[in-house]
Every structure is written in C-alpha cells, then in structure tokens.
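With one protein chain removed, the remaining protein chains of the complex are shown where they sit.
We just call them A, B, C, D and E in the order they show up, numbering each chain from 1.
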Amino acid sequence: MNDLVDEFDAYRAKMNDRILKDNNKVLKRIFNLDTNSFAEGALDKKTKELLGLVASLVLRCDDCVKYHLESSYKSGFSKEQVVEALSIGTLVGGTIVIPHLRRAYEYWDAIEDKFGQNE
Amino acid sequence: MNDLVDEFDAYRAKMNDRILKDNNKVLKRIFNLDTNSFAEGALDKKTKELLGLVASLVLRCDDCVKYHLESSYKSGFSKEQVVEALSIGTLVGGTIVIPHLRRAYEYWDAIEDKFGQNE
Amino acid sequence: MNDLVDEFDAYRAKMNDRILKDNNKVLKRIFNLDTNSFAEGALDKKTKELLGLVASLVLRCDDCVKYHLESSYKSGFSKEQVVEALSIGTLVGGTIVIPHLRRAYEYWDAIEDKFGQNE
Amino acid sequence: MNDLVDEFDAYRAKMNDRILKDNNKVLKRIFNLDTNSFAEGALDKKTKELLGLVASLVLRCDDCVKYHLESSYKSGFSKEQVVEALSIGTLVGGTIVIPHLRRAYEYWDAIEDKFGQNE
Amino acid sequence: MNDLVDEFDAYRAKMNDRILKDNNKVLKRIFNLDTNSFAEGALDKKTKELLGLVASLVLRCDDCVKYHLESSYKSGFSKEQVVEALSIGTLVGGTIVIPHLRRAYEYWDAIEDKFGQNE
Partner (left out) sequence: MNDLVDEFDAYRAKMNDRILKDNNKVLKRIFNLDTNSFAEGALDKKTKELLGLVASLVLRCDDCVKYHLESSYKSGFSKEQVVEALSIGTLVGGTIVIPHLRRAYEYWDAIEDKFGQNE
C-alpha cells in the first residue's frame, strides 16, 4: 500500500521539475509563493497546513488533498485531528466531497502504513 | 465490462465502512442524512434519484454520477429517461461536463450488460 | 415584496432581448436549446423543472434558482415538494449552499405573496 | 459602516428562522451539524473557525466569509492572522478570489469599527 | 448608465489600495503577478486580455468579467469579437453562465455609453 505515497510523491516531484526548468516566470513565482504562504508567520505553520488541507478538500482536488495530508502528518497532527478537519470540509462542501474523502482515508492509511501512527 | 460496476461498488463499500467505523460523529451524521434525504416524502423516491443524478453531473463528480446511475437504474428509469436527465445536466453545466457524460454512458452500458435493460 | 419577482423578471426579459437581438448564432442556439431541453419528453416537463432547480442550487446561481422556482411554482409543485428538492441540493452541495437557500426561501415567499399558495 | 454587520446579521437570523420553522428534517439536521462540526474537539474551536473561513473564501461565498470573519473575530484572532488565512485562500483559489477578498477586507473593517480592534 | 463603470472602478481601486497598504507579502506578490502574467510575451497582450475574460466568465466572477471587459475594450476589441469570446465561455460553462452574460452585456453597454464604440 506504500506505493500510493511513493507513486504520488515521485510523479509530483518529476513534473514539478519539468515545469520549473521550463522557466516561465509566472509559474515559477506561483510555485515560490506556495512555499512562502505556508511558512511560519502570525499563524503557525502547523495551523496553515490544516487550512491548505480543508481548502483542497472543498475544492475537491485529490492530489492537493494528498499533498496536504502528508504535510499535516509530518506537522504532527493525529488522525483524529485530521479527520475533524476533513469532516468540516465535508459539511461545508457537501456530500459531493465524499468520494474525495474516501480517497483521503485511503491515502492517510498508506501514510500510516509507511511511517507509523502519529500520537 | 461488468467489472466497472463491481469494482466501483466494492471500493465504495470498503471505504464507507472504513470511514464509518472511525466514529467521527459529524461524518456519520452526514452519511445518515444522505439516506434520509433520498427517502420517500412529498416527492417520491424515484424523482429524488434523478435529482441526485443531475446534481452529481453538473458538479462533475464521476463517482457520484455512477452511484446515482445505479440507483436510477434500480428505480426503474429507462435509458431514454436517464439520458434526458443527463442532457439537462450537460446543457446547464456546459461542454465541460462532456467528459463526465462519456464516462456516464460507459457506466450505464456496464449496468445494462450486468443486469439487462430497463424497459 | 412582490417587487422581487417583478424586478427579476423584468431585468431577465430586458437583457435576454438585448442578447438575442445581437444575433450571435452560438448564443441564440444555446437559448433555444434551453427551451428544448426542458420540454415534455421521456421525462415529463414537471420533473424536468425540478432537475433545473436542483442543478441551479448546487451550482449556487441565485438567478437560475429564482427562474426555476418560478417555473416549478407554475408547474404546480407545492412548497413542501420544492423544499425537499432544495434540501437535496443543500445536502449534496454543502453548507456553502445555505446563503443561496436563504434567498430561495425569500423568493418563494415573494412568489406566494404575488400568486397565492400552491396546494 | 456598522450597518454592513448589522444588516448581514439581521437578514441571516431572519431567514434562518424562516427555514427552521419550516420543519424540513434534512435542513434542520444540516443546520444542527453546522453547530456540531465547529465545536471544541480534537481540534480547538478557534482553529476550526479559521478552517471555515478559508473554505468559504476558496468556494467564493461572500456571506459565508462574512459569517466566519465575525466568528474568527470573536474567537480572538488578530487582523494579521486573519489576513494570513485569507492570503492562503487567495493563493489556493487564484485571482478569481480577489473580488471576494475586497469584500472580506471591507467587512473586517466594519467589524473593527463596531467592536474595536483585536490585539 | 456610466455610473456602473465609475462605481466599479472606484470600489476596486479603493479596496485594492486598502489591501496593498496592509503589506501582506503573499497578497502583494499575487497582485504583482497579475500584472506580469498579462504583459506582452510570446502571446501578445491583446490576446491575453481575452483569455482573462473567458476564464472570468466560466468561473462566473462578475467583477472579474467587468474588469476584463474594460481592458478588452481598451485593447481595441470590437463588440462582435468580445461577444464571440463570451459565447465560447457560455458554451463551455453552460447555461448557468447566462445570468453573468446578462450582466456582461449590461456592462459593455455602459462602457460604450461612456467611451464610444470600438470599430
């Protein structure tokens, strides 16, 4: 099941490289901003991860959800906390979000299989 | 071609179980409401299935479309009726909906392959 | 409160005329298709009105909701039936739909104020 | 400028009452769930407010943004913190979000005019 | 009718100033990028205006449509050309786009009233 995580990370890294080496200035700056906006600030980095996760879920972007699940995990959130965030996204975004919730659960399981459980 | 239906149903059932046994109260209630809102009421259950189908199509959620195609089929709608509903969704939602319409047609064919045609 | 209905209908009629007299072939045909797709067919016209209403609500288009509330009313749906359709849209589309639901209720009240209640 | 806040709150309260007294079970439960999902849990209530705010912004729902700006204010977030959350929403949701960001700024100003600044 | 244009421009300018003087780095850079991405490049500036217009229409953002109508006008596009672009947006985005199309027509008329017709 680990493959889910490795596959996603590998494709993401390969294509990001592909895009960035292309040297389109606007795209490079958007990628840059992405890093800046999630950095420590008036809000702590950890809280920001969760904001990214919920935004991704309500916009129903599976790849974005995967990315933010991984960084939420690495920030130390427990599964229970992540699920509460996902439940808010599901309520706000509606039952149309449920198929993405299923894949989010599957991906979180893959993360825990690979790296162990956060307490 | 039957696999399309079995695969979808199996993954959906497995992950729904996974989510529900997790015991997040908000998610459980949303799943519950889903059942309630499509029950017989001032509108009959059959009409409601079609409302769910069109909502799913305009929101471009393939899995939701599949689910409601199956329950529309089981409610006894003919293909012609289902296609009329899909055509409204395509007009309201625009040509951006067409790729989802293709997959809806493919899935309906898989349903008929498996269970026979509704008259 | 009647003004809500009259105002909306007047603006809609004025601007539709404006667009149609402009003679862009694609736009004219889209307007035409709109009429065709909601006509009696394998599905009855009345059911189709409700499909249009729910599609409009989940896509969060206030003007489209108003239009379909009016035609749902004229098709003879009772308030209870319309509200059941709206409740499906709110569940599928999520709490983000609630502000549009508020305006839908207000508009339905304006319709009943003007034309009386459907039984 | 205070009117912005009072007007919004009054309309929201009036129409919510209107909807709830209508006694549609699905809608009542959705309203209920809304309260439950933002309650203290594995995540604190304060963090959840911010999740609601960002979800509302990326889904471009002005009324939802207003509501969550008010509750974020009442939870004690400083303007700088709220703006960081809004900036994440704007990056994730794109420049299409900017008109909603303008109205969010205007509304936050109205809140501070009325209740004073959070430190 | 000119007021439509003046009102929109004034509110937009006032709130953009408000946002920019707030000095949130991410927001300032997004505003900056907005200018850069529509500058002359491998594609000419004029074509890019139209891309912005159609993107705004299919995403159903009235304020964004207004802004890009104005800059499309200033780039020298004729009404017929602008309407062709809008018709593509309406087809791709579906009839749900029509209320926004109405307001786009109204705004274009206001622009022509104020500045005269492009030939």
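General observations
The criterion applied here is as follows: contacts are C-beta pairs under 8 Å (C-beta built on N, C-alpha and C of every residue); 3 or more make two chains touch, one makes a residue touch a chain.
Note that the structure is predicted; figures quoted are calculated from it, not measured.
Contacts of the undisplayed chain with visible chains (whole complex): A, B, C, D, E.
The chain omitted from view is touched by exactly one of B:V26, B:L43, B:V58 or B:L91, namely B:L91.
Listed for subunit B, the residues touching the missing chain in the whole complex are 60, 83-84, 86-88, 90-91, 95-96, 98-99, 101-103, 105-106, 109. The chain not displayed touches subunit E at residues 30, 33-34, 37-38, 41-43, 47-48, 50-52, 54-56, 58-59, 64, 78, 80-81, 83-85, 87-89, 91-93. Take subunit C: the residues that touch the chain left off the picture are 25-26, 29-30, 33, 36-37.
One rule holds for everything that comes next: only the chains that are shown with their structure count from here on.
Chains that touch both subunit A and subunit C are the following: B, D, E.
To find the repeat of A-C among B-E, B-D or D-E, check which pair has over half of the same contact pairs by residue number; it is B-E.
The pairing of subunit A with subunit E is characterised as same-residue: of all residue numbers used at this interface, over half are used by both copies. Remark: subunit A and subunit D have CA centroids separated by 23 Å (rounded to whole angstrom). For the pair subunit B and subunit E, the distance between C-alpha centroids works out to 37 Å.
Contact of a single residue of subunit D with at least two other chains is seen at positions 26, 30, 33-34, 37, 55-56, 59, 64, 83-84, 87-88, 91. Taken together, the touching pairs cover every possible pairing of the chains.
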